[in-house]
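Structure incoming, see below.
Removed from the display is one protein chain of the complex; every other protein chain stays in position.
To keep things simple, chains are lettered A and B as they appear, and every chain counts its residues starting from 1.
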Amino acid sequence: MRRGVAGKALRRALAAVFAAIAPFAAEAEPKARSAREFLSLELAAEQADETLNRGMLWVELGERLWKDGSVPSGRSCASCHGQPGGMRGVATRYPAINRETGALVNIEGRINGCRVQHQSLPALAYESEELLALTALVAHQSKGMIMSVAVDGAARGFLEQGRAVYESRQGQLNIACSQCHEQNVGRKLRGDVISSGLGVGYPAYRLTWQGLGSLHRRLKACQQGVRAAEFEPGSTEHLSLELFLAWRARGIPIETPGIRR
Amino acid sequence: MQQRKTSATPRMLGLDRRRLIAAVGGFIATPSIGAAWAEDGGVSGQYQKVRREIAAGREIRIGRVALDIPRLAESGNSVALRVTVASPMTEADHVRAIHILSEKNPVALIARFQFGPRSGRAEAQTNIRLATTQLVHALAETSDGGLWEASTEVVVLLAACLDGS
Partner (left out) sequence: MRLRRIVMPEIARAGEVIEIRTVILHPMITGHTAAGAGVSGRRIVHTFHVHYDGAEVFRAELGPGIAANPLLTFTTVATRTGDVVFTWMDDTGETAVETRLLTVAPA
């Protein structure tokens, strides 16, 4: 029963893919396009209006956690960093190399670094409500600012690793990220429209998730989609991919918290 | 004019046809989508019943109610809905309630909003779930017992998920 319905939907989606194939093939590199450009009017309005944006629930939780001094060390994020507004511009530079360890860290990793080193607290689990909230709070401070990650020095190797994953065919279906997110931008796939696959709206409120989720969770969903091996959230593979996506998004403004289908 | 299925298309995608079909299928089978396709049957008996109960024998007139909802919803998980009823909202003449009804959801009554003169306006906004393409109704009850209605058909591209999917 379900198979039949899904089969019909599949054929419909496929027809849409074929119908949408349009002439731009070997033109100059087109400008990367955020998923925001393909949102319905209603969803775009929700994202733009912070009094409607459901992702702001987590940003507000982040504000509370930021001020919370009831930790063993007695040091809240605010006690070292002041107002969250002091984080303006930070998210445009991440992921970045941690000078001490040489490792690539994203905002999540940076926050957990502070928890462990400066607050004597255990790291927060990836995708936990608290880590999502603090990450959303930090990234939200840079809303409207354009991405500009550094890809020189030690970052270069990670960038190339990310590029390799992005461009190589993977999974049972043997499809590369770029085949969807470069060659088929603007085309329909299963009631969705393929964007350039940037990370500028994350953590984002996704209707399918009925909540906020990290960029790595979204990447996992794409890997599941093509039945590829899934990297773990927070893994070096995902971080390298995140750096590569951030580099592709250079010049594109941050939207956090984005609203997505 | 571009032909629909020229042999060049799959090659432009860099995929063969079989793989592309599988790719689209893979995305459909993503767990977050799951077995979400709702039954596309007729209008539910429950809807008819709830509607009859609200009407309680009274005539339902078209008008006064503005139902603002997209005609095309990308995801049935969350569809923005705003409803407004023209009314002076005085003690003598106000809107008492607005009922939001679905013809094809498992539960017909989506929401019931209650107002009084102190509400200022008979207006509410929320996000609703829609199991499938269907008519959504807003029925307003005024303080003099009158019933007014607006309805909109919403085409749902991706049905609201069932739990566990």
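We take it that a residue touches a chain if its C-beta (ideal position, glycine included) is under 8 Å from a C-beta of that chain, and two chains touch if they have at least 3 such contacts.
Note that this is a predicted model, so its numbers are computed, not measured.
Although one chain is not drawn, the whole complex shows that of A:Trp58, A:Tyr94 or A:Phe244 it is A:Trp58 that touches it. Shown as candidates are B:Ile54, B:Val85, B:Ile128 or B:Leu147; the residue that touches the absent chain is B:Ile128.
Residues of chain A that touch the chain left out of the display are 51-52, 54, 56-58, 60-61, 207, 210-211.
With the whole complex as reference, residues 35, 38-39, 77-79, 82, 100, 102, 105-107, 109-121, 123-130, 162-164 of chain B touch the missing chain.
Keep this in mind: only the chains that are shown with their structure count from here on.
Centres computed as Cα averages put chain A at a distance of 30 Å from chain B.
Chain B makes touch with chain A in their complex at residues 2, 4-5, 9, 12-15, 19-33, 35, 37, 70, 72-75, 77-80, 157-158, 161.
Chain A contributes residues 2, 5-6, 9-10, 13-14, 17-19, 21-23, 25, 40-43, 45-46, 171-175, 179, 183-184, 189-192, 207-210, 221, 224-227, 261 to its touches with chain B in the complex.
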